[in-house]
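Structure first, commentary second.
For this view, one protein chain was removed and the others were kept in their places.
Up next, chain A:
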Amino acid sequence: MPATAAALLAVLPLGYLAVRALERGPAYAWDVVADARTGELLLRSLGLTAAVVAACLVLGVSLAWLTVRTALPGARAWSVLATLPLAVPSYVTAFAWLSAAPSLAGFTGSALALTLASFPYVYLPVAAALRGTDPGHEEVSRSLGRGPLRTFLSVTLPQLRPAAAGGGLLVALYVLSDFGAVSLMRYDTFTRGIYTSYRASFDRTPAAALSAVLVLMTVALVAAETRTRGRAGYSRTGAGTARRAAPAALGRLRLPALAWCSTVVAAAVGFPLATLAYWLAVGSSATWDPAALTTTALTTLGVAAAGAALTTLLALPVGVIAARHRGRLAHLLEQAAYAGHAVPGITVALALVFFAVRYARPLYQETPLLICAYAVLFLPVAVAATRAAVLQAPPVLDDVARSLGRTPLGVLREVTVPLAAPGIAAGAALTFVVCMKELPATLLLRPTGMDTLATRLWTETGSGSFAAAAPYAAVLILVAAVPSYLLGRHRT
């Protein structure tokens, strides 16, 4: 029951969006969609997505291979540094590059900021896959007469395909739904088009119709990624534990490899931090308002904590069901909960705005609605964490507990949840971080006069006051870094 409620909440915005888009007849909605401007937005969005995904694949796979499989000096440190960009929101990266080089605005700047902010989505799964692949496969290939390069291309790379495709999908979804970076870079994509059209007129159909198209694009992407997984199995066959591969010597490539890693990390993390430091240093008392900063930070912490709490609570039943039950209903529930994954923040926000204005007027532009938006958007994060955590607890323990006299609910309370607690907590921390960084939904749904760190940063940068924006960016990174740090420690 609670799982069904969570799934319904997750799907509701989508349903409502469709209703709203067709409100004035399909013909009118089609006119909006068929407009030349829509085609242009579509091309721009897809072009940006393709460029960023390609760049992320290059960065992510190369760094993963260098840090996991080669004798790169300081490989462990590099592998931590390569995940750090996750703690820097794309609009902060955009802010940093834009404030340093305003001429970057447009496609180049957007692609640069988004690539640097999202390549860890490729790096992490590919590095994990590289760690998990059985070096035995490569040794067999070498012994059958294939050289190192051919072995990499014909044995290693195909095994990385699911991880790389999964990471690429995350990047593509990230780019399609990104609002902060592209709007700061003044590059018109779908999300920016939706926002403009929502702000510009009282006719809600164009915004809803454009949102529907955006959702269709994301759904198509997810479907495409599922197909690339294909039919081959990618696990190890046979018994025994996998060994770690011996790291490959880099030889003369050692210096270029180090330079490559340094450049990427410097551009993604070092440069934004340096820029922030610069703007903080040149900031005067006129731009530096500690009282407002404190209020905003506290507000952000509050809504993010509420969002994380609600999301985790809703995710618990869905995650347990997804991990423990096979069957059509369980699968459907899980898929529904993942809907938020494919739906951009701005779309969820619009759907909730429409819904509140029509059916729940008192909630319109009130905090609870914002919290609900966070729950819809980030339910996938919490469900995935819960599911993975529950899967870690072997089902045989459930059997043992049942045979020793526990009811199914007793098993959940005494065995499953206590065992999964660290993973669920990690999911909650992650949800907290993403809630805090969320921009488009917060912009549309926040109560009048309320600011979070993200919206404040967006407003100040939009009006060119880089020095005024910097403190908010700095606090945002600092506060988001704490749970990220804890998450990293939890994993090791």
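Heads up, the rule we're going with is that contacts are C-beta pairs under 8 Å (C-beta built on N, C-alpha and C of every residue); 3 or more make two chains touch, one makes a residue touch a chain; residues count from 1.
Quick note on the criterion: contacts and distances are computed from a predicted model.
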- Query: Can you tell which of "ABC-type quaternary amine transporter", "Cell division protein FtsL", "Chemotaxis phosphatase CheX-like domain-containing protein" or "Tricarboxylic transport membrane protein" UniProt lists for the chain that's not drawn?
  - Reply: "ABC-type quaternary amine transporter"
- Note on the structure: Touch with the missing chain holds, among A:Leu48, A:Ile321 or A:Ala401, for A:Ala401
- Item | Which residue of A:Ala330, A:Ala388 or A:Leu419 touches the chain not shown here | A:Leu419
- Item | Interface with the unshown chain - residue positions in chain A | 394, 396-397, 399-407, 410, 415, 418-419
